[in-house]
Each structure stands twice: as structure tokens, then as C-alpha cells.
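Every protein chain except one is present and positioned as in the full complex.
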Amino acid sequence: MNISDIETILNAHSAGSIPTDEAAAKLRNLSYEDIGYARIDHGRASRQGFPEVIFGQGKTPDQITGIFEKLIPRSPNVLITRTTPEVFGQIRNIFTDAEWHESAAMIRVVRDTTDLGLGEISVCTAGTSDIPVAEEAALTAEAMGNRVQRIWDAGVAGIHRILGERERLQNSRVVIVVAGMEGALPSVVGGLVAVPVIGVPTSIGYGASFHGLAALLGMLNSCASNVTVVNIDNGFGAGFAASLINRK
Amino acid sequence: MNISDIETILNAHSAGSIPTDEAAAKLRNLSYEDIGYARIDHGRASRQGFPEVIFGQGKTPDQITGIFEKLIPRSPNVLITRTTPEVFGQIRNIFTDAEWHESAAMIRVVRDTTDLGLGEISVCTAGTSDIPVAEEAALTAEAMGNRVQRIWDAGVAGIHRILGERERLQNSRVVIVVAGMEGALPSVVGGLVAVPVIGVPTSIGYGASFHGLAALLGMLNSCASNVTVVNIDNGFGAGFAASLINRK
Amino acid sequence: MNISDIETILNAHSAGSIPTDEAAAKLRNLSYEDIGYARIDHGRASRQGFPEVIFGQGKTPDQITGIFEKLIPRSPNVLITRTTPEVFGQIRNIFTDAEWHESAAMIRVVRDTTDLGLGEISVCTAGTSDIPVAEEAALTAEAMGNRVQRIWDAGVAGIHRILGERERLQNSRVVIVVAGMEGALPSVVGGLVAVPVIGVPTSIGYGASFHGLAALLGMLNSCASNVTVVNIDNGFGAGFAASLINRK
Amino acid sequence: MNISDIETILNAHSAGSIPTDEAAAKLRNLSYEDIGYARIDHGRASRQGFPEVIFGQGKTPDQITGIFEKLIPRSPNVLITRTTPEVFGQIRNIFTDAEWHESAAMIRVVRDTTDLGLGEISVCTAGTSDIPVAEEAALTAEAMGNRVQRIWDAGVAGIHRILGERERLQNSRVVIVVAGMEGALPSVVGGLVAVPVIGVPTSIGYGASFHGLAALLGMLNSCASNVTVVNIDNGFGAGFAASLINRK
Amino acid sequence: MNISDIETILNAHSAGSIPTDEAAAKLRNLSYEDIGYARIDHGRASRQGFPEVIFGQGKTPDQITGIFEKLIPRSPNVLITRTTPEVFGQIRNIFTDAEWHESAAMIRVVRDTTDLGLGEISVCTAGTSDIPVAEEAALTAEAMGNRVQRIWDAGVAGIHRILGERERLQNSRVVIVVAGMEGALPSVVGGLVAVPVIGVPTSIGYGASFHGLAALLGMLNSCASNVTVVNIDNGFGAGFAASLINRK
Amino acid sequence: MNISDIETILNAHSAGSIPTDEAAAKLRNLSYEDIGYARIDHGRASRQGFPEVIFGQGKTPDQITGIFEKLIPRSPNVLITRTTPEVFGQIRNIFTDAEWHESAAMIRVVRDTTDLGLGEISVCTAGTSDIPVAEEAALTAEAMGNRVQRIWDAGVAGIHRILGERERLQNSRVVIVVAGMEGALPSVVGGLVAVPVIGVPTSIGYGASFHGLAALLGMLNSCASNVTVVNIDNGFGAGFAASLINRK
Amino acid sequence: MNISDIETILNAHSAGSIPTDEAAAKLRNLSYEDIGYARIDHGRASRQGFPEVIFGQGKTPDQITGIFEKLIPRSPNVLITRTTPEVFGQIRNIFTDAEWHESAAMIRVVRDTTDLGLGEISVCTAGTSDIPVAEEAALTAEAMGNRVQRIWDAGVAGIHRILGERERLQNSRVVIVVAGMEGALPSVVGGLVAVPVIGVPTSIGYGASFHGLAALLGMLNSCASNVTVVNIDNGFGAGFAASLINRK
Partner (left out) sequence: MNISDIETILNAHSAGSIPTDEAAAKLRNLSYEDIGYARIDHGRASRQGFPEVIFGQGKTPDQITGIFEKLIPRSPNVLITRTTPEVFGQIRNIFTDAEWHESAAMIRVVRDTTDLGLGEISVCTAGTSDIPVAEEAALTAEAMGNRVQRIWDAGVAGIHRILGERERLQNSRVVIVVAGMEGALPSVVGGLVAVPVIGVPTSIGYGASFHGLAALLGMLNSCASNVTVVNIDNGFGAGFAASLINRK
């Protein structure tokens, strides 16, 4: 639907030919804004309290800032993932209070900090090198109104490290586990807790890790039944899904 | 830990050398029963209200019934997945009220039907051939105390079929989407709802589906951010994880 | 070389106007020109109204311009695909009116703009990042005498975006659908229209997209029966095949 | 959409609150019939002159006959693909004039034989073993109102065999090329004709053919620009897409 | 053939007690016996105290018994791996005291039970279904003169099960860990012990386990540095290598 | 059809002894015989002294015997590869002296035993289980007029076995090496001889052999420069190519 | 476990509430030091005489030096693998006597040179290009108290090169074999010696070596039973495991 469609609905409503609730319903399922290289889906994010999100990879800086300018007047919280310091330079010119998160390569605007969660979200990593992906998850979950606790470098080869965090994990509402190499940590964590676990395989490793394939297959074949999986290095998706699970 | 370890704890407790809460804590994290070919993890299921589950594939009928006999006195609900009518013949001799679910190849005992869910779980399939995997998910979720609604054969090539179910989907607490071939349905459903979606790729297809690989990769690369994924044909895992998400 | 050409030679030979060895040579040499590093197939393109096409990738700039110089006197329209601004600099010295298309990395000469199509060709993308591949398809189709309409960023996670274009799609003679990640859009479009759909998987994505493999497998397994597929990122091939389908 | 939705539209129409053309439009895009294990998309096939098609693989005989019974009163032509003589036994009890095609494993009902094509469709195979897949394509195209010519066993290792058919190929409106092993025939045919070519890789071969993967990759990488590809062994899809290309 | 054998021949030759051509023949023939379809390498096994081993898969029953008849007079211990009850029937006719091990599909002759090990070898499995492969390892190690302790069904999703065996594992000289699905157990065991760990991936699992590939990749990418890996389901190789490590 | 055949037709045509359309027909039809399901390429085999070959796999028994009946009057030697005892039963009814080779699953007619080779062809296997593929190579080479020496079970783990055959190998004109599992034998043999080596990977192995992929990749990456490779289990192709290399 | 947990144990011990041996046991299995981005597992390395090891790849220079500063006061020997000259520049500022090993890209501190081995460890390579990985193995084994002999460039295509080293290999306690391309050397060496062989596939090669996959699969399918395998290019892991095998 393009902008003229939206205007048709608004005019019909203001002319009294359709009632308010019908106009709202129409807009809820149909609205987007076409700016040529992108169709921005305002309706979805604004109606559900989600932050607006721009996936930066594969877009030109001008496309990113063009979309950002459309989003910032409507949404209190905005994320730009997989982006660069150069883009941040341009974004800061548009909106001074944008944050740059180096490790996650993310730009973030957080103006609404309402707590929307039933409980806490824990984010664990198997190793130090997995932290950037885990930070993407954590920053996303925070921007979506959650309290997040971070547990870094607790891989299975030193099993006492994750066992030492058992209590914190068991008190979480959902746990995100980020691991490369053999990707075994979600299975162990899954066996320790009675809540949903989201596994995030990372591309950390070499040789037969095949850029995260080993970790991905490991998590998909987890012998713990409460583990679901997202794409390799997809910290954002894990943070997003965990936020929906934790939503009041 | 073997049974003598458990006895040591019990004796220490009864002798007063460790207090009750300490004994309980020890048992909660440590207990299992070793019957030679299997170590049955009673503690976990019984303390959390989960049904006991036996993964049937790869076990001999005698191993399955041997484990079942240990479970049935302790757990009100028991599932045996990926099993056969022959095993069901043996199980019925042990416990008359066991149910046989042909399409999912599952044996089920459900004695506790308490509703434990915050809302409803929807289970959708893209095609008719995906129903067995979807039934495994649905039967699991029911056994774990959830209300389940089934939506079969609503694949994306006739998009109005899933759009016609939009309202039911939007009112669910979590949606399980089961699809083979290109595995596109979770992305479409993910874009329609504001709740977690669990994608279950199936091995339905031929040629370049590579036994479910195409659907699996499709779901992992979903452009909808609320989709997480389980193993190919893993209806049980999807039902289990959905139940935890929906747990009050 | 077509059958009538062969008969012409046979008849000339039988009439004695050309000797046997010359007939053999003609049969061998007529239809291409050997310039050492390339055998240019003039016959085919000139007789069928196709533009001449140079696939730029893997050729040196000198090879590209060498071939271009042979083509430009014979063919009104010429395309150089997968090339660079540097090559464009050299080409412009040879032929001033050549166009440079940045997003598709294509050089184009269009001197014949006759409309050769039965109807319109629609080119859609799932995301903003897929536009370069889609532009390659659109520019090719235009150079081959077609009217093209572009529909960008209408992926399945916001299904109303493509549904809003249903009418335009249904009025097309053929639809090209360009998508990365899970590659689900061709299935949805295929279900909406009663014309051939050509799916173009792109390498847009990360992790388990495996450089476009996920999208490719998705499209090959499409549950819509009117979808055929070309190589990953092969916008040119899609534009070419669509033009033949649309040829009067 | 379920049946009550359809009734709502019909009642509104009969009550005069929506005009006939609007009711028709609504039904055209929305209608299907839900029979539990399947949602039959009557609207699409009946309005476009397509035969109804049941993909037999993965469905129980009862599901196939159940769907068939719903289709046969509405559609003159019906196909059941990838099925068995056993199913044919059941189908013949429902509809006596159904045909059984052993080599393609297809059941076919053809009551409407109107010629709907602009020209002829050629179907070629590289080898004798590819004939079953090619027959599936040919039978489908015939059921969709096309004249089909069959060219069997003309693989590239004896190149004169396909060259001997050049004229017939060049006079076709579209060519389907079916090949296993290295899948090279579509490239050669593509270079001989100026019409669209649809490549169908087959699983014929052994060892490093990897069940058709070699042929599939070969066709996707064709150096002939007019080749598009369908799934391995997907004769039906090729016949279907070719029919749309050839549609008047 | 070791270096001293070569010197013996050289000296005999130089002393003139054997002519040049005979010396050459000895050098060529000494160390194996050619029976047409097999060259039996007697030298190696007999001189090093290894059992003779026949890999049964892919050999006809007559070939197996033919080789067995050559081995049994020379070697006290003989193993036939990956074989069948039918072959056992034939073997028992040749040598009455051969043992049949159903779970490992192995025939075994053990006449020399000398303890050759420095310590004990532990063999663990992640699940009940992994026992056959583990038994192949254990039976091999026993036949090679080792004491073996078996620890079945101690997978990582119930981490207390393997932790409960920590002391036994730490007192072993080498540990074999057999696991399918995600193959995570070797990493955990590797972190608990200071001895070599041999990981044996099994083909137990389904879907994205890809017949053991997931477990194999998991073990190869183990974050525990003391883990080496053998082929999928290669219990024999693990038992063999562990025996060499444990050799006094 | 070779160039002199073409010239003969051209000259006959130019001399007026055949009309144009007949010349065209001859050019098209001369070199193969179309029997519906197969186009038999008589010209090639008969003029070059090759045996006629029917690849049995994927053809029905009737197709095989139908093709055989066309070949047997024209060609002294005929091979049917990858076939069955059942087909042999039918073939023997047509031609009594056909041979059945159980291990290679090949039917063979050899009436012309002229020696066409420059030297001998050696065929080696790494193991006993590789013999069937090696026999296919050896039987093919013999039928094509070569002397063949067989060297079975000389794999690299007992390196003295192949070293003991060094002289025979070095005196061959070409060596075929057949190996499964890691496929290392061609590299070793390649380093021992100064003649071409053809590696034939076999599907013998299990687990990470992936049906011969490991052996195939091993041979393709051989560090010996004189090794070329054919498809997995393609003994026929190796025997055929070796015969051409050895052709006087 | 964090540092306060360690303090609790120490205080309890000093207060006399737990005896010394119990405190030691607790610390042995539980201790690590949490420095935010890493949990350093001091207990394991210090109690077993292993060097401390930092896997450099994927860590920032500041993270590496931060961990190094924690390790150097406690451990006589420290390794930093897969690192850079830049990191070495920073490390040398902290500890002057650190060594830089260019070919292995390793930083090493060796202050304890006690011989801990039963015998010698041999490290072989197939080619010159495999030396960097082999050096990583050799340097690791030396740092763990072993005598190491290096045998470079002895690949199977010139089999006399490795045969010439047979005696040295047979006198080793364990052999590490490093090879790229087809990875055949471990099988040959495995057949020559009666000790454990660790195969290290390398990414040396091109084309169908697929970055070491060919060598990896080759080694996993070794026909020599004493070969176990580590990840592609994992010289460190091979050196570590070999050291444990050789440990007195």
C-alpha cells in the first residue's frame, strides 16, 4: 500500500464514512511508506512497542540515513544493526543522542526505557570472541524494554564456569546462549534451566567450523528439548525473539 | 550419580548430619537412576511438571519398555516419540490407558490435564504432508498442559489461506509453523503476529530439498525477526519449547 | 547459423559456384569471428534482434574493449555486465553515448528502442539490498525491447507490501522476483499471478544463507508451480529469459 | 478463509449490499475449501483454465482420493502426480475414465482438450533413463492444452543427435530439456534456439552426481542466457511453467 | 617389516647365503601373504601383539572366512567387525570358541588375555542409542589387553550424570567418548580430565545431524584441547588407538 | 560421423547424384538409429573398434534387450554394465555366448580379441571390497583389446604391499588405481611410476567417507602430478580411458 | 565461580570449618578468575603442569594482554597462539623474555623446561607449505616438556622420503602428521609404526581441497587404525594431545 491509500482511509474516516475502529484496523494491517528503495513498515513497530530496526548490511549509507530520517519522528527507540562508524557519523548529524556500540557495530536510540518484561533475560557466551554477537542480542533486548544480565566466557571445556552461574540462569525468564566452535553450551544450559533457551551459533572458529556451520548444526541437534536456534551471528534475532517471550 | 549416592545423601539426612533443605538441594541437581543402558533423569521432569519423554528412535523395544516401567510410577504424563505399533503393543500390556497416535508415531499417557498455559498455542502446516510432524508438536504441547489449535495446509502459494487465519494467529501466545519444501511459511506468519514463532522444517519435498535442508536454511534466514528454529522434523522440540514460552 | 544458411551454401556448392573446401570453410567460419582470446558469435544476436552482451567478470579491460569494438558496428544495442567504472572510462572513449549504471555495474548502449514485448515485465525485490541484481534484470529487459515496472522492497515479512501490488503483478506478462535470505517471495508472487515467474536468488544475507544458497534452494523448492529459477545474482539471465517469454 | 466467510459474501451479495462484480472479485482472491487435512484452492485453477493438481507424494491414499472427490466435479482436467498403481485402483472406482501413466507414475483426467497454446512445446531428454521425468512434463503440458513433441535420448556426447533436431527445436515456442549426469544438454539447446528453455535436472547418475546435484548446478551455471531451471526431477513444474509461457 | 628384518636379509645376501634375486623376493614377499582377493599383513600384527582384524563390511562371507582361516593359526586374538549372524554361523564351524557380540555386530576370538595396559580405559556414551558403537570400542580394547570401564547414557543435557562419574574418568589413562546428535560430550569430558580423550561421533540423530556430520564437526571443533577424533561410528578405531596410548 | 563422410555426401550432392533434401536428411540421420526410447550411435563405435556399451542402470530390462538386439549384429564386442542376473537371463536367449561377470555386474560379449595395446594396463585396488569396481575396469579394458594385470588389496596402510609390485607397475603403459576410504593409493602409485595413472574413487567406506566423496576429493587433490580421476565407482570409464591411452 | 566464592572457601578453611584437603578439592574443580571478558581457568593448568594458553584469534590485543598479565605470575610457561607481531610488541613490554615464532605466529614463554615425556614426539609434514602448522604443534609439545623431532616435506608422492625416516618414526612414542591436499601421509605413517598417530589436516591446497576439507576427510577415513584426527590447521591441539599421550 502506498501513501495515497493511507490518505484515502484517513479521508474516508474524517468524512465519517468509516468509523474510527474500522480505520484503525485497516491501518494496522496495511500501512507502509514507500520511499523508492524501501517500503517502511511503520504500522507494525509503532503499534506493538517494538523499536524500529534498520538492518545496515548491504545498504548504502544514504539509504540508511534516508530510512532513519523517516523513523526517528515516529519511534522512540531505533536500532541500526551491522553498520559502521562512518554511518554513525552521518546519523549523529541527524540525531545527536544516538549511541555507538563498537563491539556490536550497532547504532542505538533509546528514548523509551519502560520495563516491559516479565523477568530477566540472561545472555551467555562460550568464549571471549563471541561477545560482539552477544552484545547485539543484549542491546536489542534492552532497547525492547528488558532487563539483561551478561555472563561472558563460560564455555563447556571448563564446565564449572557455567555451573557457577546456575542460580542466575535458573532465575531468568529466558536465556540466550551465544557460542562458536562446537556450539555445545546451549545443550548444557538447556539441561540446567526450565525456561526457553535461544541458541546463537557464531562464526568464531576455524577449519571445520566452516564459518559457524559446526556450531549451527550442534545447536539444531541439541539433546536439550528447550533449545531453539537462530541464524549464525544473529544476535539481533535472538534478542528480539527473547523480548517477545519475556513480554508481559 | 548412581543410586548408592542418593542413599548416602538420604542416610546423612536421616542421621541429622545434613539438614533437609541441603539434602533437597543436593537431590534436585544431582539425581538420576542408572539402569545400565540408561540414566533416567527423574529429578528434572518431576520437579518441573514436565511429562517424562522417551525418544524411541534408535532404542530397542526392550529398552523403551524398560525405561517406561521406571517412569510410569512417578510421572502422570509420559510421551514415547518416534516409535512403532509394535512397541505400543508392549506398552499397552504395562499400562492399559496409553494412547497410540498413528500420524505422529507417538505413544502418550496423559493423566494430569491441568491447564498450565498463559494462552493458546497455534500449530500451522504449509501442506497436508507436514501434518505428522505438526501432530507431534500439538500432542506434546497438550501433554504439557496447553490448549492447542490446529491450522493445516495453509502454505504461501495460496496466501489467502493463511491470511484467512490471521485473527486466530494474532490471538495466540506462541505459534508453531511446520513446513517442508521452501519453508517460507514461518516468515509470512512471523510478519503477521507479535508473538514468538517457532519454525519446524520438515523433510517433505524432493530433489533440492535435500531431506529438509532447503526448508531449514529458509527458516534460519527468515526476514521476520521473531522466528526461531528447531531441527528438521522435530515436532516434539517445538511443542516442548512452545510450552515453556506459554508457561504461566 | 540456421538451416537456411546451410542450404544456401549447399546449393552454391552444388551449382559449382564455390568449391568443396570453400564450402567447408564457410560452414566452419561463417557464424563467428575469432579474435584470438574470443570467438564472437555475431550471427546469433544480429539475426534475432538480441543485444550483444559481454560478460565482464574475469575478462581484462583490454579484452572487454577489444570485443566491444567488434560488436558496436554491427549491433544497435550492447550490454557489458559485471564491469567497473574503469572499463566504462575506456568504453566511453570508443563510443560516447554508452551509459553507466552504477547500481547494476553495467555499461549499456541502447540505440534501438523498438517495443518487442507482448506486455509488461515486472521486476520485484524482497529488500533494498537486492536492488542491484534487480536493476541488472530490468536494464537488460529494457535493452531487449520491453516495458519494465520496478517494485522494490516488498518482502514477505510484511506481506501487505506485496499484496498491495497484486493488480500490477497480475497484469504483467512475466514477473521477475529477486530475493536473498530465505528467498520466499517468488512462492508468494507465484501464487498471486497466472503468468510465468522467474526467481533470482541473491547472495544477500549472512551466516546460513551461505552466499545465496538458502535463497536458491528455497526457490527451487517453491510450492508455486509457475516458478523457474536462475543462478544466484544472475539478474541478466532473468531479464534475458523474461524478454524471450514476452517476445511477440 | 473458511466456508462461513464465503457464505457471508454470498449473503451480502444476495441481500444487495455488495454488487455482483465486487462479490466475484472477493471470491476470486479468497476462496478455498477446508476439508481438514487440506485447503483446496478451487478459485485459482477454475478461473484460469488450469487443471487441478494433486501432488501425491507424502499423502495417504485416503487423503488423495478425498481431495480428488472434491476436484472432479469442478474441474474438467485433473492430475495426480508421483502416485502409485494402488491409488489408481481407488481413483478408477471414483472416476472410470482416469488414465494411468506408468512411466511418469501419474494419474490423469483430461476432459477438456482445447488447444490453448501459441505454438508447440518440445520436450527433450539426454538419455533413456530421463524419460519418466520428461513424460511427467509432457503429460502435464498436454493436460494444460498444449501440443507437445517428444525428443528422447539426444545427449551431448553424441552431439549430432541433438543437432539433427535443430529445426524442430527452433520452431517450438518453448523447449523443456531433461537431463541427469552432467546436465549439459540445456546449454547446447539454449544456444541453438531463440526461445525460452526450461532445464530439468534429473537424479539419474551415480557417485558424484549426488542424486541430481551435479546436473542442477550445471544447469544453473549454464552459459546460455535463455535457460531457467526447476527442481531435480520436477517434470510437472517444467510442464506447468512451459504451458504458461505458451499460453495465448 | 622392521629395519632389523631388512638388515638380516642384507647380511645373509652379503654372506652369500642367499642370491640377489632371492633377497629381492624376500624383501618383497616376506611381510604379507597374497590369497588373491586379499594380501594378509601377518608381520605387523603378530610381532606387535595386536589382534588380527577383519573389517567385515563390503566383503563376501566367503572372503571373510577365507581370511579368517589364514589368521586363526597365527594370532591368538582375532576380531571380525561390522559383520552378521550369518557369517558367525560359518566362523563357528571353523573355530568353536568364537564369540558373537550382537550389539556391536562383532565376532571375537580372545585366547590371550594378558594385561598390556598402563591403566584403565573408560568408554562413555551420551545416549542409550550410542551403545553399539561404544561396545565396538570396548570389545576391541579388551581384545588388545586392556581393562575397560563402561559409562552409558551420560549426555550433557543432564550434566550431573557425567559429573557424577568425574572421579572414575580422572583415574583413567585414556577416555573414549561416544556421542551422536550435537556431539558435545567430549568437550565436557575433555575439560574434566588431564588425559587424552578420543571422540567418536555416531550417526545417531535425524534431520540436521546429517548421519553424524553434526557430531563429527562438533568434536573436531572442540574447545577442549585434549580431544582427537575418529570417523563416524568408528568404535573399532577408537578402541585401537586408545589401546596404543595405554600400551605399557 | 567423421569429416570424410561429410565430404562424401557433399560431393555426391554436388555431382547431382542426390538431391538437396536427401543430402540434408543423410547428414541428419546417418550416424544414429532412433528406436524411440534410444538413439543408437552406431557410427562411432563401429568405425573406431570400440565395443558397443549399454549403461544398464536406470533402463528397463526391455529397453536393454531392445538396444542389445540392434547392437549385436554390428559390433563384435558388446558390454552391458551395471545390470542384473535377470537381464542376463534375457540376453542369453538372444545371444548364447554372452558372459555374466558376477562381481562387476556386467554382461560381456567378446568376439574380437585382437591386441590393440602398446603395452599392459595394470589395475590395482586398495582393498578387497574395491574389487567389483576394479573388475569393471579390467573387463572393459580387455574387451577393448588390452592385456590387463590385476593387483588386489595393496592399500597404503601396509605400504610394502604396493612397493612389492613396483616393478610390474613401472612396466605398465597405464595404471588404474581403485580405492575407497581415504583414496590415498593413487598418490603413492603416481609417485612410483612414470606413466599416466587413473584414479577411481569407490563408495567403499562409512561415516565421513560420504559414499565416496572422501576418496574422490583425495584423488583430485593428489600431490602426484600424473593422476587424473573419474567418477566414484566408475570402473568402466577408467577402463575405457586407459584403453585409449594404450591404443597403438 | 567468581573470586568471592574462592574467598569464601579460603575463609572457611582458615577458620577451621573445612579441612585442608577438602578446601583443595573444592578449589581444584571449581576455581576460575572472572575479569569481565574472560573467565581464566587457573586451577586446571597450574595443577597439571600444563602451560597456560591464550587462543589469540578473535580476541582484541587488549584482551590478549589483559589475560596474559593474569597468567604470567602464576604459570612458568605461557603460549599465545594465532597472534600477530603487533601483539608481540605489547607482550614484550610486559615480559621481556617472551619468544616470537614467526612461522607459527605464536608467542611463547618457557621458564620450566623439565622433561615430562616417556619418549620422543615426531612431527612430520607432507610439504613445505605445511610447516607453519607443524611448528605450532612442535612448539606446543616442547613447552609441555617433550623432546620433539621435526621431519619436513616427506609427502607420499615420493614415498622413499618417509620410508627413509622409518626408524626415527618407529622409535617415537607418538607421531604427529601434518598434511594438506589429499592428506594421505597419516595413513602411510600409521602403517609403519606401532604407536598413536595424530593427523592434522591443513588448509594447504586449492580447488577441491575446499580449504582443508579433502585432507580432513582423508584422515578421518584412514585405513590405518591408529590414526586420530584434529581440526584443520590445529597444530596446537595435536601438540597438546600428543603431550598427554607422552606424559610419564
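Per-chain numbering from 1; labels A, B, C, D, E, F and G assigned in written order.
The rule is short, and it goes like this: a contact is a pair of C-beta atoms (placed from the backbone, for glycine too) under 8 Å apart; a residue touches a chain by one contact, two chains touch by 3 or more.
What you are looking at is a predicted structure, and each value in this text was computed from that prediction instead of being measured.
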Chains still shown that are in contact with the chain withheld from the display: C, D, E, F, G
Just name the one of D:P132, D:G205 or D:G237 that touches the chain not displayed here. D:G205
I'm checking contacts with the chain that's been left out. Which of E:H13, E:H42 or E:R92 qualifies? E:H13
Given the contact definition stated above, which residue among D:A38, D:I91, D:V123 or D:L213 touches the chain not shown here? D:L213
Which residue numbers on chain D touch the omitted chain? 126-127, 155-159, 163, 181-184, 187-188, 190-192, 205, 207-210, 213-215, 217-225
Given the full complex, what residues of chain C touch the hidden partner chain? 1, 27-29, 31-32, 36-39, 41, 44, 57-59, 63, 82, 201, 203, 211-213, 216, 231-234
Taking the full complex into account, what residues of chain G touch the chain not shown? 127-129, 131, 152-154, 158, 160-161, 163-164, 204, 206-209
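Basically, only the chains that are shown with their structure count from here on.
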Identity of the chain that, by mean CA position, is farthest from chain F: A
Residues of chain G that touch two or more other chains: which are they? 29, 44, 191, 213, 216, 220-221, 225, 231-232
Could you classify the connectivity of these chains, where an edge means two chains touch, as line, ring, star, complete or other? other
Strictly by the criterion at the top, what is the full list of touching chain pairs? A-B, A-C, A-E, A-G, B-C, B-D, B-E, C-D, C-F, D-F, E-F, E-G, F-G
